[in-house]
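One structure below.
Only one protein chain is missing from this complex, and each of the others stays in its spot.
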Amino acid sequence: MSAPLILSKSAPLIAAMSARLIPSPRVLKALRRSLLQAIPTVLIIVILNFFLLRLAPGNAADVLAGEAGAATAETMAALRARFGLDLPLMEQLFAYLGNLAQFSLGQSPRYNMPVAELIGQRLPNTLILMLLALGGALAVGIAAGAVMAAFAGRWTDRALSVLALLFYSIPGFWIGLMLIVLFSVKLGWLPSGGAETIGAVHSGWDAALDRARHLVLPTVSLALFYVAIYARLTRGAMLEVKAQDYIRTARAKGLSPAAVTIRHTLRNALLPVTTMAGVHLGGLMGGAVVVETVYSWPGLGRLAYEAVMGRDFNVLLGILLLSSLIVVAVNALIDLLQATLDPRIEVR
Amino acid sequence: MALLNVEDLTIAFPRATPVRGLSFSVNPRETVALVGESGSGKSLTALALLGLLPSGARIASGRVAFAGRDLTALKDRDLRAVRGRDIAMIFQEPMTSLNPVLTLGDQITEVVRLHQGLSRAAAKRRAVELLDLVRIPEPQRRVDEHPHQLSGGMRQRVMIAIAVACSPKLLIADEPTTALDVTIQAQVLDLLDGLRRDLDMALLLITHDLGVVAEWADRVVVMYAGRKVEEAPFAPLFAAPLHPYTRGLLNASPRLEEGHHHSLGPLLEIPGSIASAAAETGCAFAPRCPLVRAACRTRVPEPMAAADDHSVACPVTFTRESEHGLAVG
Partner (left out) sequence: MTSFESRLPAVASHGVDHGMDHGATDAAQSAPPPPAWTNIHAPDALRATTSDAERLAPVGRWRATRAYLRNPTAVIGLLILAVVLAAAALAPTLFPEDPLAMVDRPLQWPGQNPDYPLGTDALGRDVLAGLVHGARVSLLIGAAATLVSVVAGVLVGATSGYFGGRIDDALVKLVEVFQTIPGFILLIVTVAIAQPTIPAITLAIALVSWPAVARLVRAEFRALREKDMVMAARGLGYGHTRIILREILPNALPPVIVMASVTVATAILMESALSFMGLGDPNTISWGSMIGAGREMLRTAWYLSAIPGLAIVVTVLALNLIGDGLNDALNPRLSEGR
């Protein structure tokens, strides 16, 4: 009896809600535009990296041969032929591009497995680390920045500003080591490295908890620098917005300071902050490399490090390409978010 | 009884006092124009009434009585209940006075939901009504649009819709048409005047445009360098302005037809600017005044009643006019 009534009552509500969730044509157009713009960027990156890496002295065959001990000229030639290293440079590039078109990143001489597979294994770990650090840095940074702006010029602001500047000056790998000393060595609260406790057979919640515990320190180490950036940025943006005429309008309506801050100031101040989050993505990726080596985190960063050490060019190329692609993709998402947040962004 | 009574209002910055000892009143349903050039303190006065002074500025002394309550003594919470409900305000810059990321509907419903406790749906309906009231075409569609999709004149109408949403008793309009195209100016002022009648509001019109004053104001308060120099109903002020500054204004205004100014000799220009008149050792207008006497530079003139409803803060013109009046009478 009442069920149809509820349904009919809530139908327009649901329609309204889904209208909010489904991106408008304007937003979709913005997304398409940024993706189209990304194509030449990605292409340039691929070619650039390829040539950069081919400049390198020594190659995978040399390294493998060196590791294998005495290598004869024949085995070297065989190794070269096997990895296509004896072909002319341009042919190597075209071969690489051809493979790329088929979503193949080539073979890793060192690990003796397809690069795509190798990267695929490590990628999720890096993505989790990056997204957690980015999300955490945004949340804490924006909150701190809002507090700083609310108390601008007073001691709360000053204290947080000094703290932000300090965070901004601490190398991520060093704070990583110090956190290990404090929380793993001295207090014994958190694991000092790895992605999960080796040898422990966990399932369900225990496994999730175990992974979460392993994530805490790397995330904090990576996020700290960006907390500082977003706090400073939010503070500036909030102060900028606070001086706008529409904030005065909002106050003249009789809204409470909290309502003015959250509905009017913060919403507008978030625009430059999300923009900068996109700019810092590459930096975050680079930061992940260092932090991953500190915590033996089995992600892309550590793979890159190992690939450099082993002169495994295919893997390095793959990682460079993929990390750039991730930056491009997340930037497209951020464009989408911006178009949603800011109705003034029009498709030109 | 006056709806709004401003008594001896002084607004101070740490190193400046832009408004000094200002007193005036606004009666219910009346339009009072607060006239003065940039820097005369008229906009600060408007902001002070609602407790919206910019940081650094404060009300150093004086009372702002609204319907018998002193607004300067209210707690912030109580003052917020007055803002937007009993006293509303519209600003000079329609282009920047609306939040760019919120829809028109969001910005209108916000105020009615706050003060009248309307539900989301009822508030939305009210928003459409209000847009219709300020004569925005297709309000059903416009309500979901964003400010950047509207012209300046349309945005100012939206500001007016927000301001009158809770049927305030007093509407403060700070240079509401200065930023608009001339052709739009009259429309917006007509709209304001019509709403004033329909909604029984009083209107405090802050402007530097004497054309606006001539057409819409019942009473005029002229400010110079933070002080009131003359106050009178519209007709006597325009017919026989007393203060040399007012006379200068009227002569300087090309919008007034010939014949309105028959005052002391030709004062086609007021030389100098307020910046050059900042010293407070006498009448602030003295450096620019064509009728200045030695005494003007030593003592700040007090407003004196030239008639029941006409006061002027100039001993020079005050005596001459009253002598003239006596001679006639």
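Should a chain be cited, it is by its letter among A and B, assigned in written order, with residues numbered from 1 in that chain.
Everything that follows uses one rule, which is that a residue touches a chain if its C-beta (ideal position, glycine included) is under 8 Å from a C-beta of that chain, and two chains touch if they have at least 3 such contacts.
Remember, predicted model here, so these are calculated numbers, not experimental data.
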Please pick, from A:A78, A:A95 or A:V181, the residue that touches the omitted chain in the full complex. A:V181
Touch criterion as defined above, residue of B:S25, B:Q149 or B:T178 at the omitted chain: B:T178
What residue numbers in subunit A mark contact with the hidden partner chain? 33-34, 37, 40-41, 44-45, 48-49, 52-53, 55-57, 152-153, 162, 165-166, 168-174, 177-178, 180-181, 185, 236-237, 239-240, 243-245, 271-272, 275-276, 278-279, 281-283, 285-287, 289-290, 293-294, 301, 304-305, 308, 311, 316, 319-320, 323-324, 327-328, 331, 335, 338, 348
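Methods note: only the chains that are shown with their structure count from here on.
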So what's the Cα centroid distance for subunit A and subunit B, whole Å? 53
Sort out for me which residues of subunit B touch subunit A in the complex. 47, 50, 52, 80-85, 88-89, 91, 93, 96-103, 110-111, 114-115, 146, 148, 159, 162
Where on subunit A does subunit B make contact in their complex? 244-246, 248-256, 259, 263-264, 267-268, 271, 341-344
